[in-house]
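Sending over a structure as structure tokens; questions will come in a sec.
Removed: one protein chain of the complex. Kept in place: all other protein chains.
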Amino acid sequence: MKNLMKRRGALIASLVLLVFILLPFAGFSVPWILPGTLNVVNSSGTLIVFALCFMFAGVAVGYDLMIGFTGLLSLGPVLYFASGAYVFDIAITRWNWALVPALALTMGVAFVLAVLLGAIALRVDGIAFAMVTLAFAQAFYFLVENNPHNLTGGDTGLALSNLRLPAFLSGAVSNTRNLYWVALAFLVVAFVVVWLVTESVTGHIFVAVRENERRLDVLGIKPFRFKLASFVLSSLIAAAGGVVYILVIGTAVPATVASTTVTISILIMVVLGGSGTRWGAVVGAMVYVYLQQYLVKVAGEPSFATLPSVLRVPLSQPQFLLGAIFVLFVLFVPGGITGLFARLGVGRDPSLDKPRWRTLSVAKALKK
Amino acid sequence: MSAFLVITFSGLALGAIYFLAASGLSLIYGLMDILNFAHGLFMTLGAYAGWEVTARLTSSIGAPASLTLAILASILGGALAAGITEVFLIRPLYGRPVSQILVTIGLDLAVVGLLMGGFGSSALQITVPIWLLEATHVGNINLPNASFLALAVGVVVLIVLEWFLRRTRYGIIIRAGVENREMVSALGINVGRAFTLVFVIGGAMAGLAGLLYALVFSGDLISPTQGDSLLIFAFIVVVIGGLGSIRGSAVAAVIVGLLQDYTSFYIGGHPGWAEIGNLSVVLLLALVLEWRPRGLFGSVA
Partner (left out) sequence: MPEGGVTALLGRNGVGKTTTLRAILGLVPSTGGIQLLGRDVAGLSTHLIVRLGVGYVPEDRDVFSKLTVDENLRLADAGTDARYDDVYSLFPELKERGRQLAGTLSGGQQQMLSIARALLNTRPLLLVDEPSKGLAPRIVSEFAAVIETAAKQSTVLLVEQNLSVVKRLAHRIIVLDHGEVVHTGEADDLHDDLLVRRLLGVAGAA
């Protein structure tokens, strides 16, 4: 039965993926639903929104690997996301590096940061761990704002220069499609990586760390190594997401790239979608980013201004709506969107408070 | 030397405000295991409540009176917001600590968004009596009156809070509950009431902190995101001081306030080091967590 479900899930996922791959060729308009100009599916605006959805979905699923599967509540993923965006930006714009070396440097820096900071943070547990990660992320934000050696551009940020980028990636309008596909490719890679890891023995040990760390210790498996591995992998995915972000958006500004608001957004995405499942994070991220962009657009519509201000003011603030939706979900739909589906009989029912998922397979893995 | 004294005074005033924000957070975590991310919201709402009062009443009753009322309003505003939050959002999630934390995150996001929509993201000005903008001459230095106010309020609150915790029944219940919530229940005491009380007290102090911060450090200007910017420092103070310890919050608040101001003044002037004040606080946190994870006065979690 589970295999049937899995195969059905894979089939649906492939179909959806196909639709997304073909999306940039869809020249027709879908009124009301799409925020792009003229509501055309493959307009620049719409494609960029989708690209952002894909990018955050990838980052979110990587984040869920850490908080949902391994149970490490980190409040600092934005550090790696921002480092990905900024290091890449600096290498290309300030130092005139080529694409591949810049990419290598970015991932290298992210790896070193994740290993070092992760090792320090993981020396403590629970709330203290959350606070350390939050503090490090804040420190990075302050650092970036500080504009050391005039590298980051301080408050005004750093725009990505096109000079060394291969033609197909420069942010000209005609290349929006390519950026769209790059973002989609990132999501696919991130998802596949997380899927492979969580299905493997390592993934089972991650869950074991979340469920009962002490028992692992007794069995002679060192939890620290696995926690660090989960942390580093999650951070690398976030950093790669940062690179995609800067390619798509073109500028890195501290307030939008490095602030704790990003962490909170990603956290909400994961919980909204349903933590501890993989596609939950993807769905949650896409819904969240989409709503965020769309609501801004709706608020700008002329018909919107005719609403009475009691309605208009709250509705014009995407932040309010998203926050309110999130509160409602936490109160009434703790399993997130995937939880809703689970109640309808599709997939598992995740819950951030009482994770029950995979305890059997964990026990099997531990018996090895 | 006089610069040093002025900076010290300013750092102490900042410490007083941090203490107001952090002590409530610390009690809430100590008793309820909740990281209250809406605490910044309570600070912001307190500041807005104060602003509303001065905006409406200054012309009729004069600035000094309206300031007094504004202070009261900030306390009430914070307390009310906290009380509503606890009853409608926290209580239904009893037994689900992660969800409780998440709901405070969502609440903060939603209401700050609402404030941005309602008041615009630009800052509003609080009308204050003239003396608040002036400084008092002490010895051969000038110390800002607003800082005196913050310090005075901080000290008064500390004394009142300590009295409450040591001399009243609910104070004892709260102190016991921070140590061992379960055992308090096992003595026949309804801990739920203590939860609401702690939230309300925390909210009241947070509201006060929000208003005072605006008066002392942001030129009487308030904005929707002010409280959240303060919140990160409040968290840091709580962790350094030790979760659940009022004394810890007080000591840590002073240390953090002074550190921030000293480094900002003496090092922050140099090019490329503008953010050193903030950075040094974060560094201190990392150091404390590595050396003594439970904080200066905290008990083993």
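Before moving on, here are some points about what is shown:
A and B are the chain letters, set down in written order, and residue numbers restart from 1 in every chain.
The definition used in the following text is that a contact is a pair of C-beta atoms (placed from the backbone, for glycine too) under 8 Å apart; a residue touches a chain by one contact, two chains touch by 3 or more.
Please read these numbers as outputs of a predicted model, since none were measured by experiment.
Taking the full assembly into account, the omitted chain touches B. The chain omitted from view is touched by exactly one of B:Ile173, B:Val251 or B:Leu284, namely B:Ile173. Residues of subunit B that touch the chain left out of view are 169, 172-173, 175-176, 179-180, 182-191, 299.
Keep in mind that, in the parts below, only the chains that are shown with their structure count from here on.
Chain contact summary for the complex, subunit A toward subunit B: residues 73, 120, 123-124, 126-128, 130-132, 134-136, 138-139, 142-143, 145-149, 260, 264, 267-268, 271, 313-314, 316-324, 326-327, 330-331, 334, 352-353. Contact residues on subunit B toward subunit A in their complex (touch as defined above): 29, 35, 89, 92-93, 95-99, 102-103, 105-114, 116-118, 232, 235-236, 239, 243, 272-275, 278-279, 282-283, 285-286, 289-290, 293-294, 301.
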